[in-house]
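Submitted below is the structure of interest, expressed as structure tokens.
With one protein chain removed, the remaining protein chains of the complex are shown where they sit.
Letters A and B name the chains as they come in the text, with residue numbers starting at 1 for each one.
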Amino acid sequence: MKKLSARRRHPLAALVVLLLALACTGGLYAVFAPADKAQADETAQSLTIEEGKKLYTVGCASCHGTGGQGTSDGPSLVGVGAAAVDFQVSTGRMPAATSQAAQIPRKKNIYSQAEIDQLAAYIASLGAGPAVPTEEQYGPEGADAAKGGELFRNNCAQCHNFTGKGGALTHGKYAPDLEGVTPKHIYEAMLTGPQNMPSFPDSTLSEQNKKDVIAYLNAVNGEETESYGGLALGGIGPVAEGLFAWIFGLGALIAVAVWVAARTAKAKKS
Amino acid sequence: MSTTTSTDSRARGKAPAGERVADWADGRLGIYSLAKANMRKIFPDHWSFMLGEICLYSFIIIILTGVYLTLFFHPSMNEVEYHGSYVPLQGQLMSEAYKSTLDISFDVRGGLLIRQIHHWAALIFVAGMFVHMMRVFFTGAFRKPREINWLFGFLLLVLGMFTGFTGYSLPDDLLSGTGIRFMEGAILSVPIVGTYLSFFLFGGEFPGDDFVARFFSIHVLLLPGIMLGLVVAHLILVFYHKHTQFPGPGKTNKNVVGMPLLPVYMAKAGGFFFLVFGVIAAVAAIATVNPIWAIGPYRPDMVSTGAQPDWYMGFSEGLVRVMPGWEINFWGHTLVLGVFIPLMIFPLVLVAIAVYPFIESWVTGDKREHHILDRPRNAPTRTAFGVAWMTLYFVLLIGGGNDIWATHFHLSINAITWFVRIAFFVAPVVAFVVTKRICLGLQRRDKEKVLHGRESGIIKRLPHGEFIEVHEPLSQEQLYTLTAHEQPKPLELGPEVDENGVRRKVKASEKLRAKLSKGFYGEESQIPKPTVEEYKEITSGHGHH
């Protein structure tokens, strides 16, 4: 102790003490303060999950099982992630009326966004899965619509048609029309592969790719999309064009022909 | 000689300029003799006689707009990067053919309109030919002396289909490329020579660098050239034979009643060209056709759902879609029946209607000229055959669009395919039977009308309290029109033994012919038309009832 007491008066001692004190305070803060915040978040999170579980028990458990493990009426939800929940519930597909139909259609959504978030949090807590994408991921900044077009024709058009007008699958199943589907939902669908749609995870269709696809869809199947030549006729190709040519094209011409060949009205006999 | 001099001197005199030009032309072309027969030629008035004109005029419109399009279109498959006006394709690799089609649509002012007029007119052209052919068929206008003209028309329909198909393929977009790929697969299925044909057509492996340029010369030169020749021949024969007419008072097999070419038909037919062009231009202004920019450039590893050809190829698409996938492997070879059978039925469907006139004339043994049209009901077997054929055609069209019907009517694509498979065999038979019955019913109604008069809608109460509807007798014109048709008797084989008691040999073809003849004209195939005696007995008897 002698040594220590001898050096206590060293001119640099004050500096050393100050540094030590600073280090300790910083360290302590580093250890305790965030922990407090994390604890608070955790409490909020567990509350959300708790709320989500309640909603789940009421609306989902009858088909997907009380713990999300799945039953004969619905698949397991362990590991599907928040993105899948957000897509299925906010497009109204879940809860489904029946599991017997060929495909579960888009319906009116019956949950608020807060409730959907709670449900998503609960399902995400059952097993890791894709998270709900942020606006930065699906927004228009930095997107290349032309590249998106190429990606769309390679990965999506075979089911959804050139410009996303939808198409038929086997036994009454179908790929839906993508008009009016929000960018977020399109992103989630690519990410999670709802129902019979295959998934396109970031490892095979990168985040940038997904952004491009959404930009392309927005350009060719949005509300403001120009159909330069006139009526788009549903954008489904030659069947609609053929019907139009027969009914309105040839139909109009035959109507004209009837007028050309008809007898002119005769003067009434007085 | 003296007459020539005198006319010459007259022409050099005070004759108006137009006359002098005509004289000049006549001296070299003989136009006066031509005009003598044709200038006041009579054409009967009926809207259905103008269906052929719709085809003629849309053909002319297609040629006019097509020439314009060739000024801008580059029939080349060189790969280029796109940097034109359409944003969602910026920087994409595409063939020059596709790029120049984009430029026609977005950078040439009016280019889009001309492209759309060209395509709409093509769709309407083939539809018009189809309806025109059905009019000729159901009224029996194909009978002697017009069988050859029927064949010319049929060839025009087939060539029109293929000209349309090659034109649809030129822009090299994803949809047309898929169609070409299908064609390549179909050619590959041909036994023995399939692969060679495919390699020769595409200049090697699919897709290669050649097919757009090759299809271009087929589309703009070869096929339209043949069609132009056939159209001219078709029209010359129409003039030469003079038009058919519907039965009616004053109309006989030896006259043609109507209006003269000059001036009425000059104005009506000439005006109709402008009407057709005007309607098609308006259609092209309000409705998109084949928006290739939305479809994207062709890549053999990409595709879209709803991949269909234009409507006139739809029935062949149906044949291919509903065919089961039969494939036979033997001795190191493959017989691709699943593709080859539809490929063979495709021409057979068309030929079935094309040869009908010859079958009918063989069965009936009728070698006379016919210029008065049949009302379809008075030829029940022919009408039933025509409806059966159309039913087959439309069933196959449904098959060709099975995916579109599935999504729009919420049906299963598999169920539609099975429906078409069954209907392919059943529906034509049902249509035949039903149509024949309807025709006979209409014949009976005609007979009722002739014998008992027209239902006037006036209800009369008789003195003893009974209510009856007053039937008005038909006018002489109506009586004539309803009874003017002929009713041939079925062919009979005659006695099986000749006068010496020796069995006569009857050829199998004779027996078949007698059977068919009975089918055409037997008791179950026509209602005997009222006779003068029946009519007199009823009208002289208890009045109109």
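Just so we're on the same page, contacts are C-beta pairs under 8 Å (C-beta built on N, C-alpha and C of every residue); 3 or more make two chains touch, one makes a residue touch a chain.
Everything below uses one rule, namely that contacts and distances are computed from a predicted model.
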Candidate names "Dimethyl sulfoxide reductase anchor subunit", "Oligopeptide transport ATP-binding protein OppD", "Cytochrome bc1 complex Rieske iron-sulfur subunit" or "Branched-chain amino acid ABC transporter permease"; UniProt protein name, chain not shown: "Cytochrome bc1 complex Rieske iron-sulfur subunit"
Chain not shown, its touching partners among those shown: A, B
Options B:Gly30, B:Pro191 or B:Pro347, residue touching the unrepresented chain: B:Pro191
Option touching the unshown chain, where B:Leu159, B:Val256 or B:Leu411 are the choices: B:Val256
Given B:Leu201, B:Ile345 or B:Ala379, the one touching the chain that is not displayed: B:Leu201
Residue in contact with the excluded chain [from B:Gly110, B:Gly225 or B:Pro528]: B:Gly110
Residues of chain A (touch criterion as defined above) contacting the omitted chain: 151, 154-155, 158-159, 167, 169-170, 173, 175, 193, 195-201, 203-206, 209, 224-232, 259-260, 263-267
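Definition applied: only the chains that are shown with their structure count from here on.
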Euclidean distance of C-alpha centroids - chain A vs chain B, Å: 50
Complex contacts: residues of chain A adjacent to chain B: 102, 145-150, 153-154, 157-163, 165-172, 174-175, 216, 219-220, 227-233, 235-246, 248-250, 252-254, 256-258, 260-263
Chain B residues touching chain A - in the complex, by the definition given at the top: 45-47, 49-51, 53-54, 87-92, 105-106, 112, 116, 120, 123-124, 127-128, 131, 174-175, 268, 271-272, 275-276, 279-280, 283-291, 293-296, 299, 301-312, 314, 401-404, 406-407, 410-415
